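With one protein chain removed, the remaining protein chains of the complex are shown where they sit.
Labels A, B and C are assigned to the chains in the order they are written; within every chain, residues are numbered from 1.
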Amino acid sequence: MRHALVIRSKVALLAFLLLACPGSQAVGQGNGARAPAAASPPDDGQWTMAAKDYASTRFSALGEINRANVSRLKLAFSFDTQNRRGHEAAPLVVGSMMYIITPYPNHVWALDLARGGRLVWVFRPRPKPASQGVACCDVVNRGGTYSNGNIYFATLDGDVFAIRASNGHQVWRTSVADINKGETVTMAPLVAEGKVLVGNSGGEFGVRGWLTALDAASGKLAWRAYSTGPDADVLIGPQFKPFYAMDRGKDLGVKSWPPEAWKTGGGTTWGWISYDPATRTLFQGTGNAGPWNPHQRPGDNKWTSGVFARDIATGQARWFYQSSPHDHFDHDDINESILLDMPVGGRMRQVLVRPGRNGYMYVIDRGTGQVLSADPYGFINSAKGVDLKTGRLIPVEEKVPQEGRVTRNICPAAPGAKDWNPSAFSPRTGLLYVPHLNLCMDMGVIEANYIAGTPYLGAEVKMYAGPGGHRGVLTAWDPVRRKAAWEIREDLPLWSGALATAGDLVFYGTMDGRFKAVDGRTGKLLWQEQLESGIIGQPITYRGPDGRQYVAILSGVGGWAGAIVSGQLDPGDPTSALGFVNAMRDLPGKTKAGGRLYVFALPQ
Amino acid sequence: MTVLSGKDLPRDGEMLQGVALHARLEATWRREPGFWGWLTTVDHKDVARRYIVTALIFLALGGVLALAMRLQLAKPENALMGPDRYNQIFTMHGTTMMFLFAVPVMEAMSVFLVPLMIGTRAISFPRLNAFSYWVYLSGGLLLWVAFVLNVGPDVGWFAYPPLAGPEYGTGKRADVWAQMVTFTEVAALCISVEIVATILKQRAPGMTLARMPVFVWVSLVVSLMVIFSMPAVTLASGFLLSDRLVGTHFFNPFEHGDALLWQHLFWFFGHPEVYIIFLPGAGFVSEIVATFSRRPVFAYPAVVLAVVAIGLLAFGLWVHHMFATGLPRLGYSFFTAASMAVAIPSGIQIFCWIATMWSGRPRFEVPMLWVVGFIVTFVLGGITGVMLASVPLDLQLHDTYFVVAHFHYVLIGGAVFPLLGAFAYWFPKFTGRMMGDGLGRLSFWITFVGFHLTFAPMHWTGVMGMPRRVYTYPVGMGWDQLNLLSTAGAFVLATGVLLFLVNAAVSIARGRVSGPNPWDAAGLEWATSSPPPPYNFAHIPVVSSASPLWDNRHHLPVMTGLRVDDRELLLTTVMEAKPDLREPSPEPTIWPLVAAAATGGTFVASIFTPWAVVIGAVPVAAALTFWFWPKVAPTPEPVAE
Amino acid sequence: MSSRSPNKLARIGLAGAALLALGACDREERDTSRQPKPETISLASSDPRAKEYENSSFHISQGQRYYSWMNCSGCHALAGGGGMGPPLSDDEWRYGGRMEDIVQTILKGRPNGMPAFEGRITEQQAWQLAAFVRSLSAQPRQDVLPGRSDDISNAEPQTLEERRPQQSESNTTLPSAEKD
């Protein structure tokens, strides 16, 4: 399928060239898919939230850098973050300022873009050092968000900060998580309708997952929705109209668990939230059920490993869909939801497109939670498919992890076909650019012991490359035709986000430190630059104070995949970093720890 | 160098007989004088006596452990010893009795008797024979020294992983067990090869297969069983050692190793092992019954076929040790049938022995008492064996004291009683003196009564639900009196065995001098002096019937012509035992001992590091090189015209 | 096992029997006694209890069990390779690698994430854990160490098995009601 761009006729190509106009919000020609306007306003050249917009497109309408000239891209400036852990964050650009949030200790650096990236101020929140001990997968932070003059971000130990974007002064600070229970916060908050939405991490520690809305102005708690437990805690009320029968019933967050198990059941919200202003609905994925050992939690384990639609004002759930009931493989469902309006079965539907961890590309009706399609976008042998009548994943019995006996060749592995690192959608090509993984694993489970603040796993995992021997893939997925347009195979797992631009370019980075730009239509590699350390961050692009287009990326290997480098782990133990190290034994030879912002532009 | 013609070489025959012949043979075959000679001897009788004495010492040690267990179990909640000590003790008891007493002593009997019974001057591969003893001794010492040092295995004589595996078998205890198995297996395999070669190629002229004494048949079958079954356990213990030492995953269930693989391998050896122990008993009984009933054993072909049948069936039964493991239920029925089928050849043997008495004129000397005790006890053990072969019954009775009762009935009744009878019977051949009769009878009755007092109550304790291998049991289960009875019986039993040993010791010193054939028996072993000279026979006897000394009461025909200046054996054909070749037999040498020491050092060190195998290979290779170094200028030997 | 140098092993191999004779009694003792070992406060470098625990296969195996039960393996990985916590299988010790240092680390915790287990486990258990932790970097005597634990192996993954995606019919089509 590689380079197999589908262009049906010369006419279509001609029509496309006429309409494609750099800098404007072009409507996709390829397949009719587009982000809803309300959630994806016209581009202002800034980058104020990690996902670019509420629709989570990570698409920039800037087209100055395009397929023709990208090969001339040169470093504009760089900045040392003075941190050597995994840099997963997206820089923010507001006006002429850039803000970078580092991994623990979560410093916020404000750089003046007008003066070549000179440091203006730094904010040091001083999180509790002990929080490092309860961060499952390196002490990462996935970024902040800008709204109404403030930068909102959360520290690893679970404090949400609002600081003045102009001078870095703290506006408010609210503690939302308790590290003594194993809770941390690594996600980039989302601010919408005057609410700061933030969820906890710690699915590996037997925490009880939640999503919290704070008042953006005061930091006061607006509501908190748990992912397990009684309906009152989950904010399930009369508005709740799940599409599938399996999600209907009272207190399923209790009844689908063994007694008490929901209290340590996971379902954390540590990934991406999308928001549809038109319906005032937020879409929130929930993480894996805890512990990993599924035999300790018979039942469907509501409401873990699924996606909630909630009313942003009250947090009340509207619908829920569970992609991995009774999750077997640590398949969180916290991956990004891209809001699209696109033709499905002959008529336009308002949908979420979700590249799921279990390897299926879900297309879900935004209004009802109905799964319209679920197609494998990576290699899957642990499930036979998704039954669209019941909404249930159809597991493969022989791949269910056994107690005391390793199950071999489970694909995808625990990080899924795709982990947190977000995709980008270009309306110009109609394609979704999914940076993902091709990993399989051996997994066996054992009885996990619950001790608050310590890991609650009960699994022995060893990962390795999936079929083909490559560990990462960038797939250009056509959500309308429900198949891949092309894909690029990468040796190392892809742990960085993707960025699509109106120059029909897709930017992403690899864990050995290559920052790449490829042709959005064919996948052809057009430009790459070797950076100091491996890339697991999220590339952004913006219009600088000088009016030119810049592309920025944080380099600094780490995260779950890169912990072998950032944590100097022992490759001799296959279970290091929950089994990821086994797949990454060669990484220390390919990159080293680092932490630096790189900003590229065309030469003047 | 002048080539001598065949006529010039000194040979036995008309020219050379009587005292002169004995002197020449004595000079050629005797062991070297003094301690050095003791270390270097390759005489099968020396080695066998050594084996028997060592095995009896282990029997005594194992018996002491049994008494310790019975003391602990005499009453509920007894605090005599803790679980750690008890588990070591019951493991040591089983291991000692199975690996260090029963199998070696039975093989030692074969090593002593078979060359005499078939009328040859030496066992084949006599150096290997000496080597096997030293290896066996090293294994026994390893186990017992380790036990004294609190490194005695505590995982049961069956050492099931994962309990014996690296994670749950803490320390080096299980390694000691596994390596001890290697020692004893090497020793047993050496002997088996010798016995098979000796029986097939060294029989006296005229001793066709159909004229072999039943005990020789038994030795042949048992040796072949050893050769086919022991590699399974050697393999298994090798797997276990490499799991424990170098991190392989044969028995690691997490990595798809299989704990049941061990059980299959172990019982594929373990069940034949039981018959390896029991069948020689049947051989002893056949000889004793014939002698004391004054007639050849009834239906000799049926008895021999029964022995062969048991030897074959023994390999098809191992799963009846694993009925509770959850293997496919229907397949169990096959093993039930096979297990029950063993009762048919056993029944044939029992019938034939009784029929021999029936049609003969039985004389109840001490060996015959043991035979009668054997028949009674063994039949009872057989009954419970048939019950245990049934899947539904076994699922209830398995691993209870019922099974303990069963296999002690079969092993003590079926093997130890005949063995003690055999000691009494062949005692004059071993020592030249008769064993005391009065004390012999007393020791039989005390042993017999003590045995049943000990083990009969265990049938009940088992049925009442007492599991095996528990170091204590709670009050109020109804097991108290029965256990006390067993304990009391154990001391009676021990007294009986002690009396037997005392009798033996006294008789060695002061017993009546026996002469060559005190029982007027029919076998060739009685055709030479008691104890036999180093060369066994001055002239090789010639056989024309299955009872040579009865059919040629006054003059046993002999053949002559073997060299007397060199150790020379007559080889005969496999089936008809026609004279075939003359073959030199090796001289005494120290190298088997050195090789055994090198092998032993390698085995022991490899408990601690896999590199021992690499480093230890050097001394082992050196010792073997010297061992096999060809004699300088072999005495020229013309080809027979 | 790769960490064992041939030299060291050869030495052990040759001295195997001697070792057996010398130290076997202590090493194999299943010391289930109630009390933690008596303490001697000394300014000398090493706590005398260290050797008692470290040279006991029983204490090391107990420690191995606790290592999993107390979730140490969750952060430090089964063979001490590390993850959320630093690796224990190397020679680097942030807070000291002596037995008593490790016991302190376990009981009192350390600021960068190591939780304090004092009051959650007994002191005896902490010593046993420390003995096992040191065995991960092959520091105690080799002859008290297990060859491995019954866990997942570090062998190369099995990729020979043919891997084919599982398919079923139901995911390819929409429910009939939707086909309008």
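Everything below uses one rule, namely that a residue touches a chain if its C-beta (ideal position, glycine included) is under 8 Å from a C-beta of that chain, and two chains touch if they have at least 3 such contacts.
By our rule, contacts and distances are computed from a predicted model.
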- Query: Can you tell which of "Long-chain fatty acid--CoA ligase", "Cytochrome aa3 subunit 2", "Heterodisulfide reductase subunit A" or "ABC transporter substrate-binding protein" UniProt lists for the chain that's not drawn?
  - Reply: "Cytochrome aa3 subunit 2"
- Task: Determine which of the presented chains are touched by the chain that is not presented, and list them.
- Result: A, B, C
- Item | Identified contact with the non-displayed chain, of B:His398, B:Arg433 or B:Arg563 | B:His398
- Task: Return the single residue from A:Gly168, A:Gly404 or A:Pro467 that touches the missing chain.
- Result: A:Gly404
- Note on the structure: Among B:Phe239, B:Phe444, B:Tyr473 or B:Trp591, contact with the omitted chain is made only by B:Tyr473
- Looking at A:Pro259, A:Gly547, A:Gly589 or A:Pro603, which residue reaches the missing chain? A:Pro259
- Can you list where chain C touches the absent chain? 30, 32-36, 65, 69-70, 119-122, 124-125, 150
- Note on the structure: Across the whole complex, the chain not displayed is touched by chain B residues 82-84, 87, 154-156, 160, 162-163, 167-168, 253-254, 256-260, 293-296, 298-299, 302, 324-326, 329, 332-333, 336-337, 340-341, 343-344, 347-348, 350-352, 354-355, 357-364, 372, 375-377, 379-380, 382-383, 386-387, 389-400, 402, 452, 456-457, 459-460, 462-465, 467-474, 477-478, 520, 522, 547, 550
- Touch rule applied to chain A and the missing chain gives residues 254-260, 263-264, 296-299, 402-405, 446-452
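Criterion: only the chains that are shown with their structure count from here on.
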- Dominant chain pairing [most C-beta pairs in contact]: A-C
- Could you name the chain whose CA centroid falls nearest to the centroid of all protein CA atoms? C
- Taking each chain's centre as the mean of its CA atoms, how far is chain A from chain C in angstrom? 34
- Cα-centroid distance, chain A relative to chain B, in whole angstrom: 72
- Between chain B and chain C, centroid-to-centroid distance (C-alpha), Å: 45
- Query: Residue numbers in chain C touching 2 or more other chains?
  - Reply: 151-153
- Of all the residues in chain A, which ones touch at least 2 other chains? 406, 408, 444, 460
- Note on the structure: Interface with chain A, chain C side, in the complex: residues 2, 68-71, 73-75, 77-87, 89-90, 109, 111-115, 120, 151-154, 157-159, 161, 163-175, 178-180
- Which residues of chain A touch chain C in the complex? 129-137, 204, 345-347, 360, 372-376, 379-389, 394, 396, 406, 408-409, 411, 440, 442, 444, 446, 448-449, 451, 453-457, 460-462, 464-467, 563, 567-578, 581-582
- Message: Which residues of chain C touch chain B once you look at their complex with the stated criterion?
- Response: 1, 4, 6, 9-10, 12-14, 16-17, 19-21, 24-25, 27-30, 32, 57-58, 60-61, 64, 142-144, 146-153, 155
